[in-house]
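Apart from one protein chain that is not included, each protein chain of the complex appears where it belongs.
So, subunit A:
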């Protein structure tokens, strides 16, 4: 017999207490604030968030550089992003995020390349500004079709007092107003990737919007149906399988931020009639700015799974005229049979399966609907670098009694999974093999485990197939030797 909701809540609360026992007292007190059992009707999930990770606990989080170079700036394809500092940061993040794009790499696009100033001891001692100037000259010579340069600061830059703003201004002037963007995303700033997103957004505001000549592209003629996709990094082609739906409903997508995006698209975005925002966490800042400064409204949407896609298409259409609204219904109707076929195929195999998530950005809540479309239940979720507004939004997705864990530590996550025994864990590469060793099916929910797209109707078919493949793989029946069973 399944547990009552109260029993489930009591069990989860006991589990949290048990896990906290492993910590020194001071640490346990701090971690307790990040763990909770969700109570329906509350305004948020009852956890503290966006607070410094504790040293030595094996946080899953990254840094501000990862948030800026890795997430926001890196996918802008016709710019060159310099990982400014020692070689490692750029090396480990080199082409690791699967931001798909079209272009001739090394000639007119540069996303899957690693440009670094490869700091040496002398650069630390004497400063790296001179070297940065040389680097910009060399970029202009060897990559003449680049449409801009960004300087992605690594930790030492802010510590040694380099003036990358001055270098950027000087070189931009020298190269006839070429877009050159200094970004102060040193890894020690803030508590996670999240501040890096914010800093990157602000850099676009200050060094792209504020410097762009509004008459630069007379060819660009606005229409009443212009929208920009904000906060989709085109992982495995996500932005493409989203764009196609917006275009099918008669909207004109004038920009993608930032997956497969270009500097021209960024500069033209203030001309949009509506900004549609997928990853709220990483790009709400620039959306708010465009609303305030240029009067472009923005709306959040969710393209994971047919239920949420349908809601989102209607919500987006509600900002436009009846033609668009009617088109949205046509799009929904067009894909209904496909969605039904996908659900008919996979739901019987996945019905009632329990999922635990721990991801970044929007996914700890956004993907819940897609799992529910397949009859699955998310029993635990948490954000790597969410803020309270994320946990507020999460209340619309999670069920009463869901286990919530903010900035989960390696130890906590392992114990939670061990006890809750989900049928599937969705998290990142650092977690994948831990849980697979334990015999728990796993999907990476940052990189889509090298699959995707997962956004849009086309993406949902892949999502459903992948979740089924993970859970139904015959491998899991082999993990215990027959003589040990």
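One rule holds in what follows: a contact is a pair of C-beta atoms (placed from the backbone, for glycine too) under 8 Å apart; a residue touches a chain by one contact, two chains touch by 3 or more; residues count from 1.
The rule is short, and it goes like this: contacts and distances are computed from a predicted model.
A chain of this complex does not appear here, and its UniProt-recorded name among "Phosphoribosylformylglycinamidine synthase subunit PurQ", "Amino acid ABC transporter permease", "Nitrogenase molybdenum-iron protein beta chain" or "5-oxoprolinase subunit PxpB" is "Nitrogenase molybdenum-iron protein beta chain". Of the candidate positions A:243, A:273 or A:365, contact with the unshown chain belongs to A:243. Taking the complete complex into account, A:86 is the one of A:86, A:182 or A:422 that touches the chain left out. Within the complete assembly, residues 22-24, 26-27, 52-66, 78, 85-89, 91-96, 100, 102-108, 112-121, 123-124, 131-135, 137-139, 141-142, 144-145, 154-156, 158-160, 187-191, 193, 217, 219, 236-237, 240-241, 243-244, 247, 253-256, 260, 262, 264-265, 268, 334-335, 338, 341-342, 344-345, 409-411, 414, 428-430, 432-439, 451-453, 457-458, 461-462, 465, 475, 479-481, 484 of subunit A touch the chain that is not shown.
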